[in-house]
Structures are given as C-alpha cells and as structure tokens.
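Have a look at the structure that comes next, please.
Omission of a single protein chain aside, the complex is shown with its protein chains in their original locations.
Labels for the chains are A, B and C, by order of writing; each one numbers its residues from 1.
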Amino acid sequence: MKLRYFAWVRERIGLAEEDVSPPNDVATIGELVVWLTKRGEGYAYAFENPKVIRAAIDKNHVRAEARIAGAGEIAFFPPMTGG
Amino acid sequence: MKLRYFAWVRERIGLAEEDVSPPNDVATIGELVVWLTKRGEGYAYAFENPKVIRAAIDKNHVRAEARIAGAGEIAFFPPMTGG
Amino acid sequence: MTTTIKLQREAFDVGGEIELLSKGRTDIGAVVTFTGICRGDENARPIAALTLEYYPGMAEAEIARHVEEAQARWPLLGVTVIHRYGRLAPGELIVLVVTASSHREAAFAAAEFLMDYLKSRAPFWKQVETADGKTVSKSWVEAKSTDDAAAERWAAPLPHREAAK
Partner (left out) sequence: MTTTIKLQREAFDVGGEIELLSKGRTDIGAVVTFTGICRGDENARPIAALTLEYYPGMAEAEIARHVEEAQARWPLLGVTVIHRYGRLAPGELIVLVVTASSHREAAFAAAEFLMDYLKSRAPFWKQVETADGKTVSKSWVEAKSTDDAAAERWAAPLPHREAAK
C-alpha cells in the first residue's frame, strides 16, 4: 500500500511517499503507526506523540481504530492549519 | 421648530418638511403627533397608527415620551428598511 | 482604524474598496465583505426597480456611531460602509460593508452586527416599483420583524459570539 506524509511528518520521516507491505496482523491505522515507528529514527520522531497525528485512508479522514484492509493510499499528517 | 417627514409619512402628509409652532402644552413627541393629526386629513392618515411611527430629535432616534423642548429639527418616519 | 462611510447615488467597486482598506498592510489577516444586491423580486412578485430614500445627516451620523460601537466590541483594523440611495434596478449593488481585523472572528461578527443594524435601525426606506403590463405601481417595503430580532441579538452586554468561544 502507498503511504503519504505531509508537513512535519514528511520532514521527520524524510519521505513524501513510499510503498510498504506491513504484515497481516497490522490491521488498523493505530497498529500501522506502531509498526512504522520501528522502521527507524525518523519514523519514531514523526510518530513520537501519536495522539496528534491525523490520518486519511483514500483521502478521507479516519481515526486510529479504522481498519486498513483494502486501502489504496494512507496518509499521515499533523493537525491542519489551512485558511 | 422644523419638522421633516420621510417615506410614506412624507407622501401621506404631502410635505417633506415644514416649520410649525405648536402650543406650549405640546411637550412630548407623542403629544406632537396628536397635535399634528388635527392639522388635516393627510396628517391623520400618516399618523393613523402612531405605534409604528418612528421619530428623531436633532437626528437621534427618540421614543414617544421624549420631550421636544429645545429641539431644532424633529423627524417622523416609518420603520426603517435599509441595507 | 481606517473608517470610511459613504452615502452615494453612484455604484461602488467591492474589490477596489477591499484594496483601499487592506493594500500594503501586514497587520490585517481577515477581511469580510457583505454586499447587498437589488433582487428581481419582493415577496415573490417581480419588481422593476427599488428606490432608496434616506435621512441625510442622520444616516451618516447613525452609521458612524455604530461603526464606533463595532470598534469598541471587536479589535477591528478597518471598516468601510457604503450605502447607495436613489433608483436601483435588479442586479445593482445597494450596500457594502467591509470589515478588517487580524483574525476572522472579529471581522465576521462586526460585519454581521453592522448589517443587522443597517437593515433595521439606519434611516433608510425602500420603495418597490412593480410593473404589471403597462401599469407601474409603487409601494413601500415593510420592515421585517426578523430584522428587528437580528438587531436585538446584539443588545446583550457581551457579543454572544465572543461569549460562546
């Protein structure tokens, strides 16, 4: 599945997007964050406070409990500051 | 004192402004309306429903109880419909 | 605070007025405009035109007083109020309120406050011209109780919008 990162999540991880294949027991957004955190220092830094991280599946806002099965594109980003 | 009339008050009276000298016992806006009503049919028509008539003394909104002593210009008009 | 109040027969340019108020300034973060336009109907009947009458001198003074009140209530950086009078055809702009502030809450609240005021308390009167075939008839627009109610919601000692935040 494709992951996309924005703003300081992108900067801390050092990537704007990547393709990953998490194991089958990674079923929710929250579990995906835990799995990503183990991928390296940048990930650990980006997700150090998981509560502030927002996520979207296929361009729809979702919560940490959302299941990722069937997702085409998952995005992680900080709280939004548009307008 | 100078009186000014606007919108349908003006149309019913048939004047945009006039100078009047009411007797001394006409002390308030409400009493002035009663006095004006006796001046003719147009006035009676304009003030037939005194509750809807608004008044201003020297360009400030006032109520029927307001005293008219010392007033330079008194205006009567319908409820406002600007904007 | 930049304040502009104009009563005029002529049309006005919304974009130009925004620019006059905000160009070259870096303290303004939010500009709200309200533009009132002459509609082609009144109470579901088509109209030919609207004629606006006002009380010269009083209208300017009353608007200025309410702009001052808006300034006292919200941290404004600029206010423009333009109200036209005379005969206006459907589609023509009638009134413009522009409010500027560092943040949006003040700009929105002040614009609504000024419009609620203009609708029900400023000395303007609208006359409607309807044309049924060849007969032109004129009638004065009746004040709406909803406009009075809208104006009265600001009568509380604190603006309710700020209290809600």
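Keep in mind that, in the parts below, a contact is a pair of C-beta atoms (placed from the backbone, for glycine too) under 8 Å apart; a residue touches a chain by one contact, two chains touch by 3 or more.
In this text, all values refer to a predicted model and were calculated from it rather than measured experimentally.
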item	value
Visible chains that the absent chain touches, using the contact criterion stated earlier	A, C
For subunit C, the residues touching the chain missing from this view	13-16, 18, 22-41, 90-91, 102, 104-105, 107-108, 111-112, 115, 119, 150, 164-165
Contact footprint on subunit A, counting only the chain that is left out	4, 6-8, 56, 59-63, 75, 77-83
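Going forward, only the chains that are shown with their structure count from here on.
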item	value
Centroid-based (C-alpha) most distant chain relative to subunit C	A
Computed distance of Cα centres, subunit C from subunit A, in Å	48
Centroid spacing, where centroids are CA-atom means, of subunit B and subunit C in whole angstrom	26
Inter-centroid spacing, subunit B versus subunit A (mean Cα positions, whole Å)	72
Residue list for subunit C, restricted to those that touch at least two other chains	none
Multi-chain contact residues (two or more partners), subunit A	none
